[in-house]
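Notes follow once the structure below has been shown.
With one protein chain withheld, the remaining protein chains of the complex are depicted in position.
Presenting chain A:
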Amino acid sequence: MGMTMIEKILAAHTEYDELKPGQIVNAEVDIVLGNDITTPVAIEEFNKIGVETVFDKDRVVIVPDHFAPSKDIQAAEQVKMLREFARKHELTNFFEIGQMGIEHVLLPEKGLALPGEIIVGADSHTCTYGALGALGTGVGSTDMAAAMATGKAWFKVPPTIKFVYTGELQPWVSGKDLILYTIGKIGVDGALYKAMEFTGEAISNLSMDGRMTMSNMAIEAGGKAGLIEADDKTVEYLKGRAVRDYNIYQSDEDAEYEEVIEIDVSQIEPQVAFPSLPDNTRGVSEAGEVKIHQSVIGSCTNGRIEDLRAAAKILEFNKIHPDVRCLIFPGTQDIYKQAVNEGLVEIFIEAGAAFSTPTCGPCLGGHMGILAEGERAISTTNRNFVGRMGSPKSEVYLSSPAVAAASAVKGYIAAPEEVIK
């Protein structure tokens, strides 16, 4: 019997040649990741273990991004703790303000997450690296501490659901719309404890940015990973970035899947997830007139250059609606620079949007755009839970950058065609 990608990646990191769903293994990990929320707790746990130092100073990556640049004294104390830990253990990959970005945009860009690798991150959206053919998966702070000390983590081998996306995308339909549609179809626990594998011609045709958006939201369906086979595009993307050699694993023809779900993408229009779960989706044409107060474009889901380009296309020669605050966050410093060089930032500022240094900021209700009671936001982020962006009595609607930008112009949730004929 053949094996799926995730079974092969896990096996390659253990003493086994073959693995089956349900088996529990202790696997070597390639990268251990943490941020400014989860790492402080991990450092405390790490210190209890009583080892001298981390398993490999090149493979522990720490990114202050959630409340960074520090929003208050407590946040500053947390980042200080990270910085001191990084210095003490001589970590190569601690990203200071000025070099940092949102972790899941930053690691692929720096070539730190590679095909065939296992990346455990104390952040649930570590599944983003599935887009590179890696097993990236979210863990907690104690797991992070244990992995920093031992270079290993325990895993239960998950069954895999295969998604086959056929057909051609309609105009303005992006990776974000495909994943929102998919989550709407299977539900927020539709892939609970399972791996998702995204395949088919529509995935091959997607850019790396679009693929990362899809893998990023595997967790919103409960998934352990959202894998896409590395192909020529992946190899091209990694040229000049990859910090190590890597191996590409493909699922065997006769691999055993728990389920195969086919989706004809030509039938999908831009999607919107209504409050307060990411599976509460519908096509933008069925949104009705939903007035908004804020539009957020950015995050580890949609803060890449292609996302900013899509927003700029809509905002060029248009103005943000007077009742709306439009906040745009590039994922990393490199993307920031690129947006400046391509003239996108000028378009944003001309339109009346605010453009920021990279941060998670409003995505988790941290800072830089918190919602008051009764306010509504459309956002390119990944979660619309109660209170996610501020007051428990505010609302978040999820969409692609094109829809978020169009809505910012109109003042209500709008399709891109309503702005650009």
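The working rule: a residue touches a chain if its C-beta (ideal position, glycine included) is under 8 Å from a C-beta of that chain, and two chains touch if they have at least 3 such contacts; residues count from 1.
As a working rule, contacts and distances are computed from a predicted model.
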Chain excluded from display, named as in UniProt, from "Cytochrome c1", "proton-translocating NAD(P)(+) transhydrogenase", "NADH-quinone oxidoreductase subunit D" or "3-isopropylmalate dehydratase small subunit": "3-isopropylmalate dehydratase small subunit"
Full-complex contact with the absent chain, from A:D189, A:E236, A:E259 or A:D323: A:D189
Which residue of A:T14, A:Q99 or A:T150 touches the chain not shown here: A:T150
Of A:L277, A:C326, A:A339 or A:I378, the residue in touch with the unshown chain: A:L277
Contact residue for the chain not shown (choose from A:L82, A:V139 or A:I179): A:V139
Missing-partner contacts on chain A, residue numbers: 24, 37-38, 40-41, 44-45, 48-51, 66-67, 71-72, 74-75, 78, 121-124, 126, 138-143, 145-146, 149-150, 154, 156, 188-189, 192-193, 219, 222, 224, 277, 364-366, 383, 385-388, 392
